[in-house]
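One protein chain is absent from this view; the other protein chains keep their places.
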Amino acid sequence: MAKKKIRIDEATVNYLEKPELEHPVLIEGLPGVGNVGKLAAEHLIDEIEATKFADIFSTDFPPQVFVNQEGLIKLVRNELYYWKGDQDLVILTGDYQGLSTRGQYVLTQAVLDVVQEFGARRVYTLGGYGVGMDVEKPTVTGAATHASLVEELQQYGIEFRDRGGGGIVGASGLLLGIGSMRGLEGVCLMGETSGYMVDPNSAREVLKVLTSILNINISFAKLEEKAEEISRIAQHIKQLEKSASGLGDKDTDELSYIG
Amino acid sequence: MAKKKIRIDEATVNYLEKPELEHPVLIEGLPGVGNVGKLAAEHLIDEIEATKFADIFSTDFPPQVFVNQEGLIKLVRNELYYWKGDQDLVILTGDYQGLSTRGQYVLTQAVLDVVQEFGARRVYTLGGYGVGMDVEKPTVTGAATHASLVEELQQYGIEFRDRGGGGIVGASGLLLGIGSMRGLEGVCLMGETSGYMVDPNSAREVLKVLTSILNINISFAKLEEKAEEISRIAQHIKQLEKSASGLGDKDTDELSYIG
Amino acid sequence: MAKKKIRIDEATVNYLEKPELEHPVLIEGLPGVGNVGKLAAEHLIDEIEATKFADIFSTDFPPQVFVNQEGLIKLVRNELYYWKGDQDLVILTGDYQGLSTRGQYVLTQAVLDVVQEFGARRVYTLGGYGVGMDVEKPTVTGAATHASLVEELQQYGIEFRDRGGGGIVGASGLLLGIGSMRGLEGVCLMGETSGYMVDPNSAREVLKVLTSILNINISFAKLEEKAEEISRIAQHIKQLEKSASGLGDKDTDELSYIG
Partner (left out) sequence: MAKKKIRIDEATVNYLEKPELEHPVLIEGLPGVGNVGKLAAEHLIDEIEATKFADIFSTDFPPQVFVNQEGLIKLVRNELYYWKGDQDLVILTGDYQGLSTRGQYVLTQAVLDVVQEFGARRVYTLGGYGVGMDVEKPTVTGAATHASLVEELQQYGIEFRDRGGGGIVGASGLLLGIGSMRGLEGVCLMGETSGYMVDPNSAREVLKVLTSILNINISFAKLEEKAEEISRIAQHIKQLEKSASGLGDKDTDELSYIG
């Protein structure tokens, strides 16, 4: 009898609309250390009311749907938003990064295909780097594709240097590495973070630098609320640990791992 | 000398016959938590005497054949059955789900290709969700692609809400997630189950809801026999554990893990 | 500047010669439990002086070359031999089975492509199944694609039944499972073995059954020598263990793991 053969692409970009954009800047904030990049990108999208124009699906994302409070499902994905201003923006965020080495490369190429069709010339990738201890005032470290960018951006208080730890792994690194080979220039902005918890505090510092570069004014109130909530949870856990260990009067500076 | 190059598809659908079906409803029941979906689908196939019309093979299933009591082998596979009635049905069951992330996506697309060729518009996926303890009377939770479906189906005693735990992973989730992007509407019916043993009791509750929606009358006697057998095994194991631990008079509510 | 794109096949068959064969029987003996299949296939090749006619290479074999005593290298591979007689034979052996699930399927299809081009109609796959303890006189269990084969072969002292343990995994299973879908009939002959050591004794029992079916007379002297050598090593290890544990007078029936 008949046979049917099945061939599926590794990644697909589904456009909801094709906006008209002029040399947009790409901003990436996907899940990662402290979720700094994703928190920053989502806050920016909310504050400037960016418009979603495309979904990216991939056989390298987990085979999973999320279920919301109303019992409605949503397939895991990455999402592209745009915003038109003095400087047009395309913002990338999503539920997951690619699960495999190859998936990471495929998804990076997919995103660059989209933004270069709009004439994009510059990329900012946002992330956190873990320092293994509580951070009162997170600094922002940068890594760039070109020396001219380092010069241009040092005025914004970014430290450009190697922080060790194997460079930058994942989308924040690949978008710069492959991007520069495709003619883009770019910077990764990394907020200091403990690495133990999601860190809206670090996300705010990263976003302050980014919006200062882009000359955009936004409120950080919601990120600060989230930061306070996380801080309360962290305090609560510390208290529980002290009670449990009977060492109520001892100071412990490290936060528990939450995820 | 000559070289021969080998290229193999990731999934192949082998048709035994091409039935004439009118907008069939797809019902999925593959191995998973408590084996609830597979037990329900197989019971339905037996009771309504559905006809097998296709096998699905994949390089993402284990490289394995089963051997029966007569020493005959059978390559692992997924299977598609049809049933013609007031509402035509296509039922998917099988030995395994795809082993890899990508395999899950490929197999989901393969199944949707088949049923959409028949004009399918709706999918019911069947599964269990583990609650980590004995369940006397399993409830049935639903997750749907569209709010209109939630409204339509609430009358059948399905709870529509997020039960946590990362949404729905595997074929039961992907058939809805990818299905809705391909124009299908669908619902996942999940029976409460301990997660420690195969659970015909939970499968019966799921199937009661499904057959009520489909307005089909079937007997549940065989599922109930299986449920009693599993219950006897569970009791036996509890007794053995009590003897082994010398705590014959202690109540233990949790079943041992069987698989 | 210029870019060069690289695409490589998952498996390649390199013919050294294209023999003329009439409906050859395929015999498979690759590494596996107790190395029973590989030992049997290699012994058969040596005794009937079969001729190598093709190498199979795959990106699913380890990226490895062996080095011999003269310092010469050889890329890991599978090999196909032929022998012309009353019944033509093609014998498959090699260094490894495919490392991944997909690789197993691809390599099976590659081998079937080759032998079906010669008009092959039947397959014998050779292997061991581990019973977890010393086996004095290994029995041979069979699993077949068709009931008619079970009937035909029971006269050779093969037990046809399920021995549990998840059926047959790997090339010995897939060549039957996929072979039968491609119109071949086949039998897997499995020799009982402890599973702790390579087992020439079990290989001899399997090969006795196979050569009896094929009506070929060969000597088993070299397999018996190997069996005696392994037996001596096993005895030596037992002695060492007794000394080490100070329990010189205690009987231990299980062999140590050697691999």
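By written order: A, B and C. Residues from 1 in each chain.
The rule we apply is simple: a residue touches a chain if its C-beta (ideal position, glycine included) is under 8 Å from a C-beta of that chain, and two chains touch if they have at least 3 such contacts.
Because the structure is a prediction, the values reported are computed rather than measured.
Across the whole complex, the hidden chain's contacts among the shown chains comprise A, C.
Contact with the omitted chain, checked across A:L30, A:A120, A:I168 or A:L184, is made by A:I168.
When the missing chain is restored to the complex, the residue among C:E28, C:E47 or C:D60 that touches it is C:D60. In the full complex, subunit A makes contact with the omitted chain through residues 9-18, 98, 101-102, 104-106, 108-110, 113-114, 141-147, 150, 159-163, 166-171, 173-174, 176-178, 180-181, 188. Even with one chain removed from view, subunit C keeps its contact list with that chain: residues 1-8, 10, 14, 57, 59-76, 99-100.
Note that only the chains that are shown with their structure count from here on.
Chain contacts in this assembly form an open path, with each chain touching only its neighbours along a single line. A rotation of 180 degrees, rounded to the nearest 5, superposes the Cα atoms of subunit A on subunit C.
In this assembly, the C-alpha centroid of subunit A lies 36 Å from the C-alpha centroid of subunit B.
Subunit A and subunit C have Cα centroids separated by 51 Å. Taken residue by residue, subunit C touches two or more other chains at no position, since every residue touches fewer.
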